[in-house]
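As you look at this complex, bear in mind that one protein chain is not there, while each of the others sits in place.
Order as written gives the chain letters A, B, C, D and E; numbering starts at 1 within each chain.
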Amino acid sequence: MKVSVFRKEHFNAAHRLNNPAWDAETNAKIFGKCNNPNYHGHNYELIVEVAGEVDPNTGYVMDLKILSDLIKTEVLDPFDHKNLNLDTTEFAELIPSAENICIVIYNKLRTHLNPLNDLRITLYETERNYVQYPVK
Amino acid sequence: MKVSVFRKEHFNAAHRLNNPAWDAETNAKIFGKCNNPNYHGHNYELIVEVAGEVDPNTGYVMDLKILSDLIKTEVLDPFDHKNLNLDTTEFAELIPSAENICIVIYNKLRTHLNPLNDLRITLYETERNYVQYPVK
Amino acid sequence: MKVSVFRKEHFNAAHRLNNPAWDAETNAKIFGKCNNPNYHGHNYELIVEVAGEVDPNTGYVMDLKILSDLIKTEVLDPFDHKNLNLDTTEFAELIPSAENICIVIYNKLRTHLNPLNDLRITLYETERNYVQYPVK
Amino acid sequence: MKVSVFRKEHFNAAHRLNNPAWDAETNAKIFGKCNNPNYHGHNYELIVEVAGEVDPNTGYVMDLKILSDLIKTEVLDPFDHKNLNLDTTEFAELIPSAENICIVIYNKLRTHLNPLNDLRITLYETERNYVQYPVK
Amino acid sequence: MKVSVFRKEHFNAAHRLNNPAWDAETNAKIFGKCNNPNYHGHNYELIVEVAGEVDPNTGYVMDLKILSDLIKTEVLDPFDHKNLNLDTTEFAELIPSAENICIVIYNKLRTHLNPLNDLRITLYETERNYVQYPVK
Partner (left out) sequence: MKVSVFRKEHFNAAHRLNNPAWDAETNAKIFGKCNNPNYHGHNYELIVEVAGEVDPNTGYVMDLKILSDLIKTEVLDPFDHKNLNLDTTEFAELIPSAENICIVIYNKLRTHLNPLNDLRITLYETERNYVQYPVK
């Protein structure tokens, strides 16, 4: 009897989409306003879903306080109020698109969770643009 | 050609997380503020998803007015403005965690729906903490 | 490594639920207020999900600007500020229930997307009533 | 010690913006898509604010159940799932712009409320366009 | 050049509306479901507005981190995950209606803020019922 539990958090960051293998003109054409050399930024809304069996002793899949603390250590501390391109190792050579940020967050959290539990990440870059990994 | 239809409802209730097999100290440690002996409460947001074939005569999977009435009878009437621990039979001996409330609501609605239709329950305890059963 | 990307758009339209094979009394009984002969209307919120592999050159599943433009051409231009029953060919003989609108939008967008990508449509008729196709 | 209490309700309606004193070309130019002869529609979100002294016996400015019932009788029953131009007397000769709907709702509710209480109406035509009367 | 700054916080609590000067029948009639002797509960959304001059050295009316800390000490610590009737001194003899909670929060915060700044409290008991003090 598996149930999914969800925890919503948020962080604010600056980023720039740019592929160093391309010249400036190609980057401007492909990434448009997101290629601004001086960066722009977002309020990222993050939803972490953990699916697993309910523990009959607690009625919990997992304590959401523990999940919230884990998200703080693994995601908010390194990414909140940061420039993703300049202030992180994860995006030093990886384009910080919403898709890539979502996969990076998945990988950072996955190693700290019970292997019997499933994990899914949803990341809102704006209210109208968001991504999810893995796909349902 | 199956489509899912969703109906959102809400109810307000008091509850307390406590495992009678444990002593007070253990309960306080495991459940933290949710163990308050005098209860606390929530605005529960409930989303009921029913998946099934579209009836070509109506364009409906099912009439959402009928689904809304069913949710009223089975969920809102027994749970709204109630103390889940004291005023309900369902949680007299079951910890009213969001996970357990979600499964109880699933079971209450399941018996009243067309067996050919699939059912999924999403329950928000707060805007930032929510659960879903069955898992997608 | 498939990721889903989502784009949210909206349109406003008038519609009426009515089955011409039935008499007025039956239509009024089945569709209730939605059968009003003079129409009523909604702010439809539309969420388009496209699932696919992330292109390592861009970090994108697909450029959401291109998806947004496609939704504009295929959905917003024909449906926004329109009477779905009278101003569209799609619903001239099909009941414009949320379920049917959802399937129609799926079919209109499907032919324009990469066949390797999966598509899912979520359509909010009100904040409390919404539908999804295909089912998860 | 005056406090404001707010009650949020909603209704769905079709409407058309058209000034019969103007020719078709002028109406199309001034009202754009909102002039569609076959109507379009909205989910109207309505917020009713009543300001007054707190009754020490109840802790209430007024019972929000009574306010909700009044809004149902005066606003939802005549306007919900209706064509504002064709199905109402209020907009038979008055352009059903958000501004005018807001003033009409104010006038309909004003006569039923305690004259010592202040009233203010906020009406959302879409999530991005809304109006308020009287002005703060 | 006065600007208002707003900080949104939330807390969860149980409460019961009951006037000890009345008999049980009168209380049940006046307060309806809110009179449940075993309590019910809410997710209270709290918005604190502080109006004042902008400090040219910081661009701030006041540091919202300081305001957030003050709200934590004065409101969240005493009220969050509490039974307002049983666990607080403020509502030991005052009916914990939304109106009264709003005024109590105003008074608790007012003494800690710069007297040159104006304060206004908005409190959501549910998404559809909320209150504000002082009145605009």
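By our rule, contacts are C-beta pairs under 8 Å (C-beta built on N, C-alpha and C of every residue); 3 or more make two chains touch, one makes a residue touch a chain.
Fair warning: this is a prediction, and the values are worked out from it, not measured in the lab.
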(request) Using the contact definition given at the top, list the shown chains touched by the missing chain. (result) A, D, E
(request) For the chain that got dropped from the picture, name the residues of subunit A it touches. (result) 10, 12-15, 33-34, 36, 38-43, 80-83, 86-87, 126-127
(message) In the complete complex, the non-displayed chain touches which residues of subunit D?
(response) 17, 19, 21, 30-32, 94-100, 102-103, 127-136
(message) Which parts of subunit E face the unshown chain closely enough to count as touching?
(response) 1-9, 49, 51, 54, 57-61, 63-65, 118, 136
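One rule holds for everything that comes next: only the chains that are shown with their structure count from here on.
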(request) Would you kindly say which chain has the C-alpha centre located farthest from the C-alpha centre of subunit D? (result) A
(message) Averaging over Cα atoms per chain, report the distance between subunit C and subunit E in Å.
(response) 41
(request) Mind checking the centre-to-centre distance between subunit B and subunit D? Centres are C-alpha means, answer in whole Å. (result) 34
(request) Mark out which residues of subunit C touch at least two other chains, giving numbers and ranges. (result) 127, 136
(message) Going by the touch rule stated at the top, which chains touch which?
(response) A-B, A-C, B-C, B-E, C-D, D-E
